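Heads up, one of the protein chains got dropped from this complex, but the rest are sitting where they should.
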Amino acid sequence: MLKISLSRLEELFAAIAEKQTLYIPSDRADGAAEFTKWEPGKALTQKLNTLRSAKDFFFPQTENIVDFKMEGKNIQVIDQRSEHEDFVIFGVRPCDARSFTILDKVFLSEPVDSFYKNRRDHGTVVTMACSRPAETCFCGTFGIDATEPEGDAACWSDGEDLFIKANNDKGQAFVDSISSLLEEGDTAKLDQVKAKTKEILSRLPLANLSTATFGGDTLNEHFNSEKWAELSESCLGCGTCTFVCPTCQCYDIKDFNTGNGIKRFRCWDSCMYSDFTKMAHGNPRTSQLERFRQRFMHKLVYFPANNNGEFGCVGCGRCLSKCPISMNIVKVMKALEVK
Amino acid sequence: MQEAMIKRAKELLTDGSVKRVIGWKRGEFAYDITPAVFESAEELDKDFVFDDFTSANVSKYLVKESKKEGKVLVFLKPCDTYSLNQLTKEHRVDRDNIYVIGIPGGPKLDIEKIKAKGITGILSVKNDNYTLKIETLYGEETMPFSEAILDKCASCKSKKHVTYDELIGEDGDVLDSDRFDMVEKLENMTAQERYDFWREQLSKCIRCNACRNVCPACTCEKCVFDNPNSGVENKAASDSFEENMFHIIRAFHVAGRCTDCGECSRVCPQNIPLHLLNRKFIKDINSLYGEYQAGADTTSRAPLTDYTADDCEASIVHERGAE
Amino acid sequence: MQVNENKEFQPLIVAFCCNWCSYAGADLSGTNRLNYPTNVKIIRVPCSCRVNPMFILRAFQRGADGVILCGCHPGDCHYTSGNYFTRRRMTLLFSMLDFLGIERDRTRVEWVSAAEGAKFAATMNEFTEAVRKLGPNRRLEDLRCRKQ
Partner (left out) sequence: MNNDTLIPHVGVVTDIRIDTPDVKTFRVVSPEGGKVFEHMPGQCAMLSTPGVGEAMFSITSSPTNKEFMEFSIKKCGCLTEWLHAMEVGQQITIRGPYGNAFPVDTELKGKDLLFIAGGIGLAPLRSVINYVRDKRSDYGQVQIVYGSRSKDDLVDYKEIIDEWMADPGVEVDLTIDNPQEGWDGHVGFVPNYVKELKPSTNKTVLVCGPPIMIKFTLAGLKELGFTETQVYTTMELRMKCGVGKCGRCNIGNKYVCKDGPVFRFDQLDALPDEY
């Protein structure tokens, strides 16, 4: 497999950044990791994962859809869309890489969302395999192999060298563009690292979390379970779990009057917010129990029902560590699990 | 301590003087504790937990729970009792439907500080005389207890329970803490430095509203930010102005009512030091209108709903502070 | 923020004037033929304490470069204690804006009674000059509302 020494990473990034904008996960002032534009001297983070997922690159938190100019009775629709620049996201973890395929199922299905497609076509995802999974990781439950990441091109690190392999033609184009820096290398040491990681993955506390009792056809079984009351009683109804989640796709469309025109923009929305389904004549989900149930039923039952069995969660563990009251999908799955 | 609390709670449950107990429930790991309502002795034995990670301030749940039929027992740390007093003063809770057992505060741990040290794969955290023994998938790690303390506990303002019906352990007293040091440090910066500091912090905000939904002082039936024609985007980070406006107005609405319990900074997923905004208001109120601690009692008038004829003029802000 | 022919920066000033005193004061300065800059846009409010901090921030969002809040002198507020609350509220708000690094001199509270037409005109002239020196408001504006 092609490889480059880890000491020449800076050189590799410089080569990539020449042709396309490069984003890498690097440490912020407060210690958390975040995807930022690469500049010379910006180091790759040692943290397992970034605080905000890479979803932002394809489905940003706010995005202008269209502008309007109102003149008397007439409306002028101004389409602001422009071709997005090419960019590379380096160091995406396998769980985040899988979340892109889940978002694709939503946004690239008919009728295609042109905003998302515009960014998705111009973005090259270069993934990085995990070697030190955290206790909150449970990507194995959803069939993700943390040592064999998906994405356009995949990278592994065995401590000395960075191995790189293309998974599809976009990945191949990326590898070709930096092939001058790469050289062939044997993967003996890398296979040891992979084996060790696989061994750790099997020892993770959530390794044997199973999705057996969930899936597209288990709707009635779970919808009226009386456990929802107990699970949702201390939920604050904030949007943290949905806004840090890499696979949440719900959005809201709002208008903003700038004083000299109207901007219609799209922004993330959370099913946990009280006004998510609020209509002029009522709201089908008035209690926090219904909203809480909707979030987890969507990921564990509705999404698989509409996407032939693929779950809406990738097991990245962000909601486990960021929920103010530590309620999350793992506790819901364990509570609803039918032994 | 945990056994004493469970024993006492079971006694009160069985003799019928309380119907429900608000406490904390064990999670998957050592540190993911969830506030919970217990209704039976078995539940208490099975799940109730009280240890170094039970730092959540549960007084806000009393707004709902105290309106239900039957008394509710709640365990409150000293800083939580200030929040309950403030809620009582504003008639948001039915105080005589609540039975409060004061429990010792004691500094609580912040798992983010442990993880920030690069410790990962945490399986268990044991505290033996102030050094943490952390068992992880990658071997045993140790860390001084003092380095993993929550920010709000590091600048603890009082170990005194200001309201309780019963006490487990003794009552402490008000401490003079260094909680305004960081505020002073910021005040002495130049305006540009302050602007850059806050722009960098507030630009991280993802508008998840966790700070508002956890704050015991933020209990409006319908928040102004949820009102579409308030003109503020309540879920979009669509402009730097929106972030500034949201945090200024939220801090303003709790000015004079915020008990400085530190929950907003604890729950912020982006680690923004939101407590500094509230402490700035507290520091200003103390210096301009006389020492005031929200929640210290349930009768005094909040500073912003009060006035004296010889309050200072607003131009005082223009005279002080470096440019 | 308009820039007229002689290319000098013309700040946009929003003045919240309390209906009983300052608005009458402004009216008096008009009848006395005293002039104050046209950049000042007056918004009449029943009392100075009707002004919610959001109004002030919204004015900045929409392109105001300075906001001044005029009310009755403490003691002769039509609603007896309105301006006392304003005084506390605005002191804390201005202090917070300053804490966030936003220029202090963009905001001000002035007590102008119905008889002080001259003071109203002088205050407006002086405030406009102060804001003109500060330049356009870049720290608290909404980029979407910036006039292209």
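Letters are used for the chains, namely A, B and C, taken in the order the chains are written, and counting of residues starts over at 1 for each.
Operating definition for what follows: contacts are C-beta pairs under 8 Å (C-beta built on N, C-alpha and C of every residue); 3 or more make two chains touch, one makes a residue touch a chain.
Remember, predicted model here, so these are calculated numbers, not experimental data.
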item	value
Absent-chain contact - pick from A:W38, A:F100, A:F115 or A:F243	A:F115
Option from A:F100, A:Y251 or A:F311 whose C-beta touches the chain left out	A:Y251
Absent chain, residues of chain A that touch it	65-66, 68, 70, 73-75, 77, 79, 81, 83, 106-107, 111-115, 118, 216, 219-220, 223-224, 249-253, 255, 257, 262, 264, 266, 269, 271, 276-281, 284-285, 290, 294, 298, 301-303, 305-306
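Quick note on the criterion: only the chains that are shown with their structure count from here on.
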item	value
Identity of the chain that, by mean CA position, is farthest from chain B	C
For chain A paired with chain C, centre-to-centre distance based on mean C-alpha positions, whole Å	47
Computed distance of Cα centres, chain B from chain A, in Å	30
Sites on chain A at which at least two other chains make contact	256
In chain C, residues with contacts to at least two other chains	142, 144
In the complex with chain B, residue positions of chain A that touch it	28-32, 46, 48, 51-52, 61-62, 132-136, 200, 203-206, 230, 233-234, 236-240, 242-244, 252, 254, 256, 265, 267-270, 273-275, 320-322, 324-328, 330-331, 334
Complex contacts: residues of chain B adjacent to chain C	186-187, 191-199, 224, 230-232, 238-242, 244-245, 248-249, 251-252, 255, 277, 280-281, 284-285, 288-289, 303-305, 307-309, 311-318, 321
In the complex with chain B, residue positions of chain C that touch it	53-54, 57-58, 60-61, 74-75, 81, 84-85, 87-105, 108-109, 139-144
